[in-house]
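The structure appears right after this line, and notes come after that.
Only a single protein chain was left out; the remaining protein chains are all shown in position.
Here is chain A:
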């Protein structure tokens, strides 16, 4: 009881009055088995807001306040973070965890706070009619699955008939997301899909890769995260699986995932939706305003890594949505609900990207009431162990809308009827 009282005093004493600032929150994880992937993303996400604050004094003249909360990729702690920060007027949450996303979808909708689950979370949230507060642009897991399969088709010269594809996945809501799409695609293209689950946290995968060695699939695709990625790449290398036939989702595609395997990882591929490296004008500004002034969220070593770039692009879309919301509503101090309107009207084209110092960095995104999932395109990147860097090897590949759209429609309407939601009219 004494502890409760102390916690209460501490909590009330520190909760200040709401002020006219734009509040953004990073639900980070810099600890635990998912930290290798959580840290660069958190750095990129925070640094972009620091850049806007230091260089422009915020967004549209309104200062930015950036909160952080450590979730350790754990659902319980993620919900605690959400509950403890939502009173501060956070404009948008980016939990970077499919498990936490599933928890927050009903809560955030109830609290009228938008959630940007960029390329993760519940795929069918792309249907904005059913999920007005949830956004997953620029693409979903199902888009990623489809892009990967299209790349396999390219490699095989247009047909996957009779081929074998194995999915190595994190045995959680996250890893299970693509199964439905891959099953439909397997039917359409005539390949045989085998499912190989890996339990949290994924350090033990000997049995999984033994099975890969026995079945000899033509391709392996992976939905992994955290330590699981490194282990899988190492195991694949150790059974001498041809790495250019091992294709990860965009969450299994960072430097930290391939470097531990050394030369064995050479040729490993993954899908992505943004550029690689730090050869973009914005990096000069980040170095000048953020890193050199000692205001960087991390130690500055992650600049230009895949997940740092991903945090950057996530923050860029959030800031652009806030700017859009400010223009739409004519006020600079926007509320989470106005932020939602801004996200739904978000339109970041190539010209705008160039203005922001990110030319050709990512796919142009245009969100609408009905489509919260964005264009759903992806590129394939490949790892070169000799140069220790990723390079993009394809153009943007469109996902297979004729397979994905009916699946999104079916899953979101199932959710709507289960949760008693009447879909909005988006016309």
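As a working rule, a residue touches a chain if its C-beta (ideal position, glycine included) is under 8 Å from a C-beta of that chain, and two chains touch if they have at least 3 such contacts; residues count from 1.
Simple rule for what comes next: contacts and distances are computed from a predicted model.
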item	value
Chain not displayed: protein name in its UniProt record ("Cell division protein FtsX", "hydrogenase (acceptor)", "Na+/H+ antiporter subunit C" or "Amino acid/amide ABC transporter membrane protein 2, HAAT family")	"Amino acid/amide ABC transporter membrane protein 2, HAAT family"
Residue in contact with the excluded chain [from A:20, A:239 or A:419]	A:419
Sole residue of A:116, A:151 or A:200 that reaches the chain not shown, by the stated touch rule	A:200
Residue touching the undisplayed chain, where the options are A:59, A:72 or A:321	A:72
Touch residues of chain A, complete complex, unshown partner	1, 3-4, 6-7, 10-11, 14, 28, 30-31, 35, 39, 68-70, 72, 74-76, 79-80, 83-84, 86-87, 98-99, 102-103, 106-107, 109-110, 122, 171-173, 176-177, 179-180, 197, 199-200, 411, 418-420
